[in-house]
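Attaching a single structure in structure tokens format; questions to follow.
Only a single protein chain was left out; the remaining protein chains are all shown in position.
Let's turn to subunit A:
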Amino acid sequence: MNLRRMENTPKLTFHLAGLPITFDVTVMIGTTVTCVAVFLIAWLATRRRALVPSGIQNVVEMLVEFTRGLVRSNLDAKTSEKFYSFAFTLFFYLLIANQLGLMFNIVTESDHVSAAWWKSPTADINGPLAMAFVITIVAHFLGIRKSPKKYGAHYFQPFWWMFPLHLIDEIAKPLTHGMRLWANIFAGEVLVFVLLKAAWVGIPLNVIWIGYSVFVGIIQAYVFTILAMVYMSQKLSTDH
């Protein structure tokens, strides 16, 4: 089995008004599994709430506190209240999604066409890029709603001829935001597979690499969430 087969995922293609729309089945499975896991953990954590938290409630409360601190470090006290649940959901989803592809892989083969049925939803470029673009659109919308004049003027500061630079900046932000997450998780999964091909020599290396990949997944979830908050605060800050 070679690497190219592992990256071959089943696709569903529809034609909507003449436009082909393709869904990646593997990513859909991964997203569903992650959503179910997130809901399940959140439900278990809030099922029997105690004043003195223990077990799973303790862990989830730590994550909530952590993401709250993250939002508070970027936005002022009044606006940050609206973003607490968003930041927590984003961070928790990514935290689980990034680890999904490290566990195992299911590959089926029929008529010399193989299909991989399991991978991180963030190891496909479309997922992270879509998330990054949605965050950017929301940030721009919030900026325009707060003060259209200030939002427009921001593009011509400090000098009017800096407009092209601002435009490039606004396009590059969501691109690097999404691709940073995708590339980290994708490269991690591919290297796990490459090390698996090295037979018994690869076992200790794989243990080290999977440990590092778990670490990278956590760091990337954190970086994605904090950058989402930074981009929103750039559009919302009054002293800008």
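Following the convention adopted for this analysis, a residue touches a chain if its C-beta (ideal position, glycine included) is under 8 Å from a C-beta of that chain, and two chains touch if they have at least 3 such contacts; residues count from 1.
Note that in this section contacts and distances are computed from a predicted model.
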Chain not displayed: protein name in its UniProt record ("Enterochelin ABC transporter permease", "NADH-quinone oxidoreductase subunit J", "ATP synthase subunit c" or "Cytochrome c-type biogenesis protein CcmE"): "ATP synthase subunit c"
Identified contact with the non-displayed chain, of A:74, A:184, A:213 or A:233: A:184
Sites on subunit A contacted by the missing partner chain, in the whole complex: 3-4, 7, 176, 179-180, 182-184, 186-187, 190, 219-220, 222-223, 226
